[in-house]
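Removed from the display is one protein chain of the complex; every other protein chain stays in position.
Chain IDs A, B and C follow the sequence of writing; residue 1 opens each chain.
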Amino acid sequence: MERLLRRCQIRNPLVRESLAECLGVYVLILFGCGTVAQVTTSQEKNGQYLSINLGFALGVTFGVFVSRGVSGAHLNPAVTLSLCVLGRHPWVKLPLYTFFQVLGAFLGAATVSLQYYDAIQSYSGGQLTVTGQTATAGIFSTYPAEYLSLGGGFLDQVIGTAALLLCVLATGDQRNTSIPDYLQPLLAGASVLVIGVSMGSNSGYALNPARDFGPRFFTYIAGWGDDVFKAGRGWWWVPLVAPCIGGLVGTLIYELLVEVHHASLSPEDQPSCQETTEGKSLELEGVGPSDGKSA
Amino acid sequence: MERLLRRCQIRNPLVRESLAECLGVYVLILFGCGTVAQVTTSQEKNGQYLSINLGFALGVTFGVFVSRGVSGAHLNPAVTLSLCVLGRHPWVKLPLYTFFQVLGAFLGAATVSLQYYDAIQSYSGGQLTVTGQTATAGIFSTYPAEYLSLGGGFLDQVIGTAALLLCVLATGDQRNTSIPDYLQPLLAGASVLVIGVSMGSNSGYALNPARDFGPRFFTYIAGWGDDVFKAGRGWWWVPLVAPCIGGLVGTLIYELLVEVHHASLSPEDQPSCQETTEGKSLELEGVGPSDGKSA
Amino acid sequence: MERLLRRCQIRNPLVRESLAECLGVYVLILFGCGTVAQVTTSQEKNGQYLSINLGFALGVTFGVFVSRGVSGAHLNPAVTLSLCVLGRHPWVKLPLYTFFQVLGAFLGAATVSLQYYDAIQSYSGGQLTVTGQTATAGIFSTYPAEYLSLGGGFLDQVIGTAALLLCVLATGDQRNTSIPDYLQPLLAGASVLVIGVSMGSNSGYALNPARDFGPRFFTYIAGWGDDVFKAGRGWWWVPLVAPCIGGLVGTLIYELLVEVHHASLSPEDQPSCQETTEGKSLELEGVGPSDGKSA
Partner (left out) sequence: MERLLRRCQIRNPLVRESLAECLGVYVLILFGCGTVAQVTTSQEKNGQYLSINLGFALGVTFGVFVSRGVSGAHLNPAVTLSLCVLGRHPWVKLPLYTFFQVLGAFLGAATVSLQYYDAIQSYSGGQLTVTGQTATAGIFSTYPAEYLSLGGGFLDQVIGTAALLLCVLATGDQRNTSIPDYLQPLLAGASVLVIGVSMGSNSGYALNPARDFGPRFFTYIAGWGDDVFKAGRGWWWVPLVAPCIGGLVGTLIYELLVEVHHASLSPEDQPSCQETTEGKSLELEGVGPSDGKSA
């Protein structure tokens, strides 16, 4: 068995990182959207909103555990973008990471729809709808609350994703509190948990273009039709654009208010400082450890 | 006291491992099925579905704590089988581990039925039934939801157990994220928690032939009768077969997408690699530490 | 301030340990019974059964944090008794520890009744009763469910406390899984959490003579009258006796099935083994660290 597996070994770090991001987001969606499916189709008998918050939080935790050592476990194009802007991730990998993150989310949604096929058929009476009493599209991607304006929803996603980056950057900042590497997946999950209990009500805390678009595209081709793009006055583009902006806002806030002031940056110790920064990005965000490990 | 206890010492590692697996699964069932008994007989007054998820999760955690240092804390024939296939556990121990895992689950179910004897009598009016309004067989083993087809249930158990192995292998893979040994029982519990909130609705997430068959056999002889094998169109064999297949699927996915690509496996460093793999299996999965500790 | 405090320093380790046990149980009751008061008087609006489980679990965790370094944080006469039987705690301290554990519980109950005075008055209409629709004695000590026989309740407390000791001994056994000292308070809380979700329904999981008798005696003198001793067919003595027996049963099970088999105990290495055992008891159960720290 060991030998058979060895034959499948891939040495190209880009392929390995892509596979890891794909599997990481797959796990996130499998558990996250799976929980929504369970709560929805059981009509809150087998779980409530807090279960959904736990499902996405632990989905992130195990998604990060699965992929962290290989790809750095961004699992979110808004995170990858922020790290690129900070100079901690190469821009050239942005489209690749994004594509495989979306692919993982698509495959995760497909698996959930398969596992809950009987339940969804029974709950919805066989009608796959986006709105109405027995709507099931909300299992897979996010839709705004009825009261929410498009501007309010946009702001909601900007604030939510800013909060996410603020938490992730703070727990990853070794010069603030030095946290062991193995706790980062748990803290990433905890930050998604607290955002879920405090910012989930308006529009379902997508916070992540891949997490929202992959499953939405799946529902589009799997029978829910083009209502998934029309509902909520054309809501679908908000969870794609707003998280990217929010991620940058959160990054800017943390950098300007805390991180940039840590170390003395006078000319003579700039190099050592930069070294520290790079070392940190390697360890904390897990970017590019493939070089040190694979070859 | 100390001296009296010493007389009972057993030096045979196989016996010690068998006792540990038995006690580990006993703890898992005592807490897990105990929670279902509490929620069922109190009619959700003293707990809800989330409590059941917590009960099984922490049941796994303490089951692993109790047995890990001795037997490796598989607590699940599907896990033992996957580790055998991966070459991290000797095939010869598979039947022994399986037998004692089932025995532990049987004894755990017996203890729960004793502790909740008055409650079950009061709740069910003395009628031990498998289906109906006051059915109590579901306290001990799993039954499918009414809407679920046999194929859908089989797939449900395959996906659930695959997710379990994916999580367990990822958190145990030191070349992905290096996690201290003492956190493994907590992460095993967390993976069962997230599977419970996201995949419990269809058929009660057995994920484990021993966890399901031991208690089912107990209910068969303790008054629930042969309905426990007939209910759900003969559901009983699904949680025996599907988790074994699911475990292998999850193992294969993690190995093929992540683990196999970690280290360079060119001919010259194959031996050192194998050494690493074996060392890892000893530490992470706890397989066979008896040699180093007992003799 | 620092100087004023220094004048109050006490060098007698017995007094210090007594104060620590008293404060530890005080914290446990303050949070544990406080949660029951909140859930009861808010009629489940500000918390449900799971909140009660969390309140007692975290009450134990912080009770242990408060006292562990000084007294070993038994917080429970049944735990002290089991450690005495195992030879890990001097018998002579048993009555002292027990007295201050009960005192701490009494003072904790008094504080809860003070903090919730207005709430209890409002909820009960000023009638402090042990049974009936607006009974409030259950905030402080445990009473059996209506369906429970005395024998069933006795067994319930034996099984519950046996499970507690099983968990505590397993997580404290460095030759099983080696766990850092600072995680022990969290794992003690987790074991009380899982016992609460799985074994709380029958009679409220006292598991601890001090936790139950101190508050019961408080309610006796504070206005609830001698119904607190009469209710449940004279239930009050069960949570005093059964946990002591249960603690010993759990200790015996863990010792006989796991711990005693760890190390080779042939005559020549007996001394080194005993040394290890003693070292462990000092670190793990925190018994008697005063010698090494105070003088």
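We take it that a residue touches a chain if its C-beta (ideal position, glycine included) is under 8 Å from a C-beta of that chain, and two chains touch if they have at least 3 such contacts.
All figures in this text were calculated on a predicted structure; none of them were measured in a lab.
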Displayed partners of the chain not shown (whole complex): A, C
Identified contact with the non-displayed chain, of A:V194, A:A222 or A:I245: A:V194
Quickly run down the residues of chain C that touch the omitted chain. 1-2, 5-6, 8-11, 16, 19-20, 22-23, 27, 30-32, 34-35, 37-38, 41-42, 45-48, 50-51, 54-55, 58-59, 61-62, 65-70, 111, 114-119, 121-122, 181-182, 185, 293-295
When the complex is taken as a whole, what residues of chain A touch the one chain not shown? 48-50, 53, 85-87, 145, 147-149, 152, 155-156, 159, 163, 166-167, 170-171, 173, 175-180, 183, 187, 190-191, 193-195, 197-202, 253-258, 260-265, 277
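To be clear about the criterion, only the chains that are shown with their structure count from here on.
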Rounded to the nearest 5 degrees, what is the angle of the rotation relating the C-alpha atoms of chain A to those of chain B? 90
Chain A to chain C, mean C-alpha position gap in Å, rounds to 42
Residues of chain C engaged with two or more neighbouring chains: none
